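Of the protein chains in this complex, all but one are displayed in their positions.
Moving on, here comes chain A:
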Amino acid sequence: MQNSGIEVLFEGSNFERLLGGLLVTIEISFVSIVIGTVLGIVMGLLRTLNVKPLQALLRLYLEAFRIIPILVWLYVVHFSFTPLLNIDISGETTSILVFSLWGAAEIGDIVRGALQSMPKHQEESGAALGLSRGQLYRYILIPQAIRRMVPGAINLATRMIKTTSLVVLIGVIEVVKIGQQIIELGVIKAPTASFWVYGFIFILYFAVCFPLSRISRRVERRWQN
């Protein structure tokens, strides 16, 4: 059989290395989503309180992440802040930091939106049945808020996973970087190596993000009111 170039994926430990790279990608996204969700819930709750200066501040925070590209955030934190403050943190930690802060901003907005769009009469009709404050939250408000939040949160998670491809630019060895390394070595033997490697990475991203977006769609359809 003619050398098609696909063997490059299975040469040595290439396959494991690529999966390992994907793991770094998933790890950064996952940790960031968890931290971002916790911080975001707090921020979302804070944003529903009517404290003007706090509102403005949190709004500004959200806009900062919406307006300034994540790549710039990564550069600023990695190449400016950490040397300036004379602390030594890895590219991966920097990435988690930036992604967590971004996640907090977006989750905060999702939580705020879910809480503020809750129809008042749902709460009142629960109260009219004699439910206590705690029961209202437990049986009505929180389940409904979660239903409103989940699609947005999953959407954010897929965006984050995709955006982690930027962290290669601050020196994190994740799946795309490993792909590049494999191509550099393999290209002499097989000129089509880049096709196979990037094709494989394409499939990896798809395999991670597609189920998420399917779940989100199903959940949305099931919960739509």
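Heads up, the rule we're going with is that a contact is a pair of C-beta atoms (placed from the backbone, for glycine too) under 8 Å apart; a residue touches a chain by one contact, two chains touch by 3 or more; residues count from 1.
The definition used in the following text is that contacts and distances are computed from a predicted model.
The unshown chain of the complex is recorded in UniProt as "ATP-binding cassette domain-containing protein", chosen from "biotin carboxylase", "ATP-binding cassette domain-containing protein", "Ferredoxin" or "Xanthine dehydrogenase".
Of the listed positions A:V76, A:L131, A:L169 or A:V219, the one in contact with the omitted chain in the full complex is A:L131.
Interface note: of A:Y75, A:Y198 or A:W223, the residue touching the hidden chain in the full complex is A:W223. Residue-wise, the contact with the chain that is not shown comes from A:Q144, picked out of A:S95, A:Q144 or A:T164.
Residue positions on chain A in contact with the hidden chain: 121-122, 124-132, 135, 139-140, 143-144, 147, 223-225, in rising order.
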